[in-house]
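Of the protein chains in this complex, all but one are displayed in their positions.
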Amino acid sequence: MALNTQIAFGLRSLAVATTALAAVAFAQPAAAEDAPVKVTFIQHCCSGATFFQPMQFGAELAAKTFNVKLTYVNADGDAARHANLIETAIADKQDAVIPTITVPDALNAAVKKARDAGLVVIAENIDHPDGGKGNAREAFVGQDFITSGKMIGDRMIKTHNLTEKDFCLLPVEFPELTYAVRRAAGVQLALKTKNIGSEMIGTGTVDAEALSTISQAILANPKITCIIGLGTTPTTVAPDAAAEAGRPGIPNGGFDTNPKIMKNIMEGKTTATMDQQPFWQGYLPVMFAAFEVRYGLHPADFDTGNNLIDKANGQKALQYGGTFR
Amino acid sequence: MANATDPASVPLFEARNISKSYGHVNALMDVNFEVRQKEVVGLLGDNGAGKSTLIKILSGVVNPDTGEFRRKGEKVDIGSRRRSEAAGIQTIYQDIALVRSMSIMRNIYAGREPTGPLGFLKMREMRTTSMQILENYVRIAGITSPDLMVEDLSGGQAQAVAIARAVHFKRDILLLDEPTSALSVRETEKVLAIMRELAEGGVSCVFVTHNLYHAFRVCDRFVVMAHGRTVKSVVKADTSLNELTDLIMTH
Amino acid sequence: MTSENDLALAAGPPSAADRYRRASRWARVRMHPAGPVGIMFSGLLLGCIVMALLFPSDFVFLASANLKLILRTVPNYGMIALGVGILLVAGEYDLSVGAVYVVTPFAMATAYTQGWPLPLAIALAFAIAAGIGLLNGLITLGFGIPSFITTLGMLFIVRTSAPFIVGYARSVNFTSPPWLKDTLTGSLGPVPMPFVWFLVLALVAYAFLNRHRTGNHVFAVGGDPKAARFAGINVFRTKLVAFMLCSVFATIAGIFSVVRLNTAMTNPQLFIELFAIAICVIGGLSLSGGRGSVAGIVLGACVLQLVQDVIILSRLPGFYLDMFVGIMIVLGVVINQVVRRKF
Partner (left out) sequence: MSTPAGPTNAELAALRRPAAGNPTWRAVRNYQAINIVVLVTLFLGFCTGYSLLYPDQLRFASLGNLSVLSQQVPVTAIVAIGVGLLMIGGEFDIAVAGTFTLVPFVVAITSAGSWGWPIGVSLLAGLAVALLIGLMNGMITTRLGIPSFIATLGTMFFMRGVIRFVSLNPTTKQPDNIAFFPGDALKALLGGQIIGPIYAQMLWLIGVALIGYALLNRHRFGNHLLLTGGNRDAAVAVGVPVRNVKVTAFMLCAVTAGFAGILQGVRINQVEPSFATISGLELKAIAAVVVGGTSLFGGRGAILGIILGAVLIETVDNILVLISAPETIFKGFLGATTILAVILNTVIGRRARR
């Protein structure tokens, strides 16, 4: 041990930053009863995005609770990097890896390799379209985008009595991302039952710009009588956009929660939002992994995404926003 | 040596025993150089003779290893650009040291802007004065407004503006380092004429050039350098173009 | 025409100066740094008005809601572009503005919700901004490396700093006092306050760049650092000031956004830095420094927003908005070149 420290100290002068980090990471908890379970958790995109905060909070809470050594990494929306991170986890002799199956064909091989190497693989947030039959992941914790899209669509139709005369704007940060594509498909499934038309528009992630883009779209198209934001940014700014376009009170709803969306819901500016409960998507897979590795308990699929939040049940979501919600 | 008590014979500026070496290379060895009132001095010599180093030292960009400077007999320090300027020395380079993308007026005042409270510019004062400068010091045709961009001027016009700027700010010694080598024949004539006018008006010039014909036409005196030393200092009346050429060639 | 004593270049080809003297008022407009973008803006505006009058129901450009919206939106990128523009004139880039725009108001909102008095929280935001600008400048100038690299690195460092310090990606409710919200985002008569503030900031930037000593130095160091140094200008200090101003302007824009949305988030706001540079270049600023005008930046921001507005109002598929923005950026710069070259 002393030798180890000495060498580490000597090398530190070579590359200060690297060693400093290494020192932090190598500091293992002293003599735990069980060895910690090593888990790599891969968030698929968007470092710094507030949506993922409850997820990370959940993962870290579970790690603390169940003596897990957690490596939380971000694939930056790059499928190849995602595959790399899974393979790195295998090479790093992790006990479990928790990926997001954003790009199924890209990750199948890596997931299979991880299973073959004896790792527990639990998917979170986005699943293979064919579920458990699609690849070798053992369980999935997350939202069914299509079902949840249909749910918010149905809710908007029901609350606002939308008919075929209505028209829905579906703003989303990046229209080509998986969540956008599948949520849009779900929402359109609901809208189709009433023959309601819809149109997607890309807003980007800059809040102020998204606000303007949506308002302009409302101005340009007086047919628009309903807004369903397919991601956090457009859902957040939708009511303000309607107001700035001179048509406050256009029915609007969407996906995800954050303090601002919750505030809008409680103030009645937004009808409802589909909460996919990212806390569970962080907490459960880590817990499942720890229990399977330690006790051989087999995990199961868990749909976190059926929590439709409106004014009636939003108080807690507002209260615990940013941690559990 | 001149009698120090006779004010007329005291040189305007003197550099004594200047030496400068870069590593093992001696760029200047024990050089003496002086500029008198109302004269144009030609500083001649082949490449590597030490002219540029001397000019850099005089304009305060480079510090000599040894040596001292006197202005009108009094010892002065010219160890930085500001001190050199304070000693009345201004340098004009071949690649005209004006900001091409700025107007004439802003160039003239760059770095010494007249300002009011909070550092805001006195625009009216700047405009009128710069127009006066352009009209008084060197009458430059084609320049109708101080708001013209320098990049829109011809090389000669720009060089004239640079000279006007230098003269306006009370410099009485102009170092002109190859000021004409980027100019057309016609423009070169103008700049040579400006030099003569300036000397007669009380601003002494040091003219560094490779072109002996130009030098011979405007200079009152010649200093020939070679291998980091001054080889000869001679007034125009005592020499000829051929002699100067020989001097440079043989060293 | 020319006397013997005169230094006229009698028989030479007419210099640009001669041509300038003879140039018409129209040509002088085109020669102004903001000329091309001004022409572009006027043409675009005229076209929009004509179209709106021809098709009042399909193209609702003149609806007061739409006009207000444009005025509300222009300042978003416009304010950032003012700072980026000043720095561009000084001959340097800042890619870190996109991160500063997010992080400094986030710090302000966090401090405010933790009970700091508002002025102190705002001061904190500006202090951090100035610090980042200072660091950008010190690294760039101290080590003599390209600012493109320094600020590219800083973009990533600053972007991750807030989530790193608070431990998670976060969003903070920022319910500002009504007076602040009204002054920043209300409206003055029919004109939205953000635009009023944008014009005020543009005036400040103009006063700084064109009427202040340091502004004069900014033009000089950007145009020709060697000549500037020769004229006795402190290049280091001048550029440092420009770096700090750039970050400060980004922070102002960020505070407006946070007050407008009542929320500060750590979400990365992608591509802001690139849009800000695009606005400057459309506005006639040179990427190599030394040239440009505040009017150009203001008009550049207006043009970019107008184009976006036209695309959405004319019901071109919003799905391909990016594509039109891309064409617009290239076209804007090309028009700039063409108009100027014709002179």
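Should a chain be cited, it is by its letter among A, B and C, assigned in written order, with residues numbered from 1 in that chain.
Methods note: a contact is a pair of C-beta atoms (placed from the backbone, for glycine too) under 8 Å apart; a residue touches a chain by one contact, two chains touch by 3 or more.
Note that the structure is a prediction, hence the values are computed from the model and not measured.
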Item to check | Candidates A:Thr178, A:Thr213, A:Thr236 or A:Thr304 - the one touching the absent chain | outcome: A:Thr178
Checklist entry - Quick one: which of C:Val50, C:Leu180, C:Val200 or C:Ile327 touches the chain that's been left out? => result C:Ile327
Item to check | Among A:Cys45, A:Ala62, A:Ile157 or A:Ala241, the residue in touch with the chain that has been omitted | outcome: A:Cys45
Checklist outcome for this item: Touch assignment to the omitted chain, from C:Ile277, C:Ala301 or C:Val339, lands on C:Ile277
Checklist entry - Who touches the missing chain here, C:Ser161, C:Ser176 or C:Thr238? => result C:Ser161
Item to check | Hidden partner interface residues of subunit A, rising order | outcome: 4, 7, 11, 14-15, 17-18, 21-22, 24-26, 40, 43, 45-48, 56, 69-74, 76-81, 83-85, 87-88, 90-93, 102-109, 174-178, 180-181, 184-185
Next on the checklist: If the hidden chain were put back, which residues of subunit C would touch it?
Outcome noted: 139, 143-146, 148-150, 152-157, 159-161, 163-164, 169, 270, 274, 277-278, 281, 287, 319-330, 333-334, 337
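As a working rule, only the chains that are shown with their structure count from here on.
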Checklist entry - In graph terms, with chains as vertices and touches as edges, which category applies: line, ring, star, complete, or other? => result line
Item to check | Rounded Å distance, subunit A centre to subunit C centre (Cα mean) | outcome: 34
Item to check | Touching two or more other chains - residue numbers and ranges from subunit A | outcome: none
Item to check | Touching residues on subunit C, where the partner in the complex is subunit A | outcome: 60, 63-66, 68-69, 72-73, 76-77, 159-160, 162-163, 168-173, 256-257, 260-263, 265-272, 305, 308-309, 312-315, 318-319, 321-322
Next on the checklist: Could you list, by residue number, the parts of subunit C that touch subunit B in their complex?
Outcome noted: 2, 5-12, 15-18, 20-21, 207, 211-214, 216-217, 219-220, 222-224, 226-228, 230-233, 286, 290-291
Checklist outcome for this item: subunit B residues touching subunit C in their complex are 81-82, 85, 91, 93, 97-102, 106-107, 109-113, 115, 118-121, 123, 138-145, 148, 151-154, 156-157, 160, 184, 186-187, 190, 193-194
